[in-house]
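So that we are looking at the same thing, I have put the structure below in structure tokens.
A single protein chain has been omitted; all remaining protein chains appear in their positions.
In order of appearance the chains are A, B and C, and numbering begins at 1 in each one.
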Amino acid sequence: MPPTKTRPRLTLHSQSVPAQLGQLESLCNLVDLGARSSGFDDRTSYACQLAVCEAAENIILHGYRKKGGDIRVTTRSRPGELTVDIVDTAPPFNPTMLPPEEGWALTDPPVGGRGILIMRRVMDEIQYRRRGNRNILRMRKRVRPSKS
Amino acid sequence: MPPTKTRPRLTLHSQSVPAQLGQLESLCNLVDLGARSSGFDDRTSYACQLAVCEAAENIILHGYRKKGGDIRVTTRSRPGELTVDIVDTAPPFNPTMLPPEEGWALTDPPVGGRGILIMRRVMDEIQYRRRGNRNILRMRKRVRPSKS
Amino acid sequence: MEIKSQVYKRVVAVTVTGRVDSGTAGDLEKALSALANEAHNNIVLDLSGVEFLSSSGLRVLVTTLKGVRKVGGDVRLAQPSQRAIDAINLAGLDVLFKVFPDRESAIASY
Partner (left out) sequence: MEIKSQVYKRVVAVTVTGRVDSGTAGDLEKALSALANEAHNNIVLDLSGVEFLSSSGLRVLVTTLKGVRKVGGDVRLAQPSQRAIDAINLAGLDVLFKVFPDRESAIASY
């Protein structure tokens, strides 16, 4: 008889905030909640917070610019896996289409362009969809359970 | 009727050590005992230790030189007053006869001659006697009782 | 975020604590460029108390570095927190900054 397949417990956290830089810390706290629900350690949670913060920062600065709008962040936690959806209604932008970073000389380091690099390095998957007037950015982070 | 005059309690500590530099710490400990018996605080005790250590060091280095001999240190403690006798059988030397320090230029500070200066600055009285083959150096330190 | 700086003869030690993101990076930029304007170009950044460092903060670090390098200065990091190190590494900027285990050795490296 095959073993009974039980679906791992799913935990959701979701928050919608106005697109303001002062809200970034609040979004980080949400991501931290989600990461903890997935059983991630502090360092992994921090990496996820960084990645989401970079995405949200871009939406505020490059997406909505000075115009207002909202950002909704939803986390889905399963043991060892965190999925984060970041949804906004700014003009369409697909960060997954950006070409990979070009090399640079130590004598002339790049001043910007670190945000999407950080997202890519932290996350295992990044998907972009446009639905109606919404940008939906889905990021996924997996952590192997440590042998304890 | 005049008030009864009670002589303040006297505490004695005494130790004889071979004239070796390695014994200085032991003499310091004795002086510390005496200073505590006089009710001195840590800082005042330290100053007394410094002064006695300088005298003993001189006896070892300039008095006995390489030749052997003993140094006896005796402390007499009364509340607020410490008397220390330092006795040796090295050639006669009267440190109280040394002229006071001459001024020196900041550009050419004196390398030595600090020992007797320290004794004089720490102690309220320094007396020297020669008895038979013995140098007897008596130092006295007084501390006003603090209003507590 | 809190910024404290200690100006020495040849070096200025800047202590940054708390959260450095796009909400606060502007203040850091102001503080660091003020020091550069006063010709304090040998900078030690004490990042031991940094709790969050986003790309906006990193941008300030790199901008400052490029500025002081032009006049022979440098930005060196003292006892960065694990979070500061992680952010710098993830951004691929670890090659840019000399890191020292304590303020003393960072200051004495100039």
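Everything below uses one rule, namely that a residue touches a chain if its C-beta (ideal position, glycine included) is under 8 Å from a C-beta of that chain, and two chains touch if they have at least 3 such contacts.
Keep in mind that this is a model prediction, so the values were computed, not measured.
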For this session: Identify the visible chains that the left-out chain touches across the whole complex.
Result: B, C
Problem set entry | From B:24, B:71, B:84 or B:139, residue that would touch the chain that is not displayed | B:24
Problem set entry | Residue ranges of subunit B at the interface with the undisplayed chain | 21-22, 24-25, 28, 43, 46-47, 49-50, 53-54, 57, 60-61, 101, 106, 108-112, 114-115, 117-118, 121-122
Seminar exercise, completed: Residue positions on subunit C contacting the omitted chain are 6, 8-11, 13, 103-105, 107-110
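Going forward, only the chains that are shown with their structure count from here on.
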For this session: Examine which chains touch each other and state the graph shape they make (line, ring, star, complete, other).
Result: other
For this session: Taking all protein C-alpha atoms shown, work out their mean, then name the chain whose own C-alpha mean is nearest to it.
Result: C
Problem set entry | Averaged-CA centre spacing for the pair subunit C and subunit B, given as whole angstrom | 55
For this session: Between subunit A and subunit B, tell me the centre distance in angstrom, where each centre is the average of that chain's C-alpha atoms.
Result: 75
